[in-house]
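Heads up, one of the protein chains got dropped from this complex, but the rest are sitting where they should.
This part shows chain A:
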Amino acid sequence: MSNTLSFDYIVPGDDFTRAGEASSDVKHKLKQIGYDSDAIRRVAIAMYEGEINMVIHAGGGKAHVEISPEKIEMTLADNGPGIKDVALAMREGYSTAPDNVRALGFGAGMGLPNMKKSTDAMEIDTAIGTGTTLHMTVYAKR
């Protein structure tokens, strides 16, 4: 018998210093559950980048995480401006982040490429003016 555990997080858009809290919580839980360290690392990176993206570009959003012994599924949804050109956004080094965020060392244009690289599957649903939803999956064993 296999069971699934789910967690929901609100990623606040107005407080940059709180970005990364959800990924940190998920990471702690996965360690206690006894997940493989490589999978934990990949989930932590993907979620962290996703959270940062939602804060920088979309004024925050929601994260839903489902954990089962086989895989971890993450859904990050926001009501932001949407991504104009997904293919371009996926290119390393391409970024639309504002200067004040770049000053903190973010906005290097590695967010989405890193998320893609860290996960086993990633889907992007985006609509201009409506928002973006990302589905990402990491399997326990690669």
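FYI, a residue touches a chain if its C-beta (ideal position, glycine included) is under 8 Å from a C-beta of that chain, and two chains touch if they have at least 3 such contacts; residues count from 1.
Quick note on the criterion: contacts and distances are computed from a predicted model.
Within the choices "4Fe-4S binding protein", "Cbb3-type cytochrome c oxidase subunit", "Aspartyl/glutamyl-tRNA(Asn/Gln) amidotransferase subunit C" or "Acetolactate synthase small subunit", the name that UniProt assigns to the complex's undisplayed chain is "4Fe-4S binding protein".
Touch with the chain that is not drawn comes from one residue among A:40, A:76 or A:89, which is A:40. Check A:23, A:75 or A:95 against the missing chain and you find that the one touching it is A:23. Contact between chain A and the absent chain runs through residues 1-5, 7, 20, 23-24, 27, 29, 31-35, 37-38, 40-41, 44-45, 48, 67-69.
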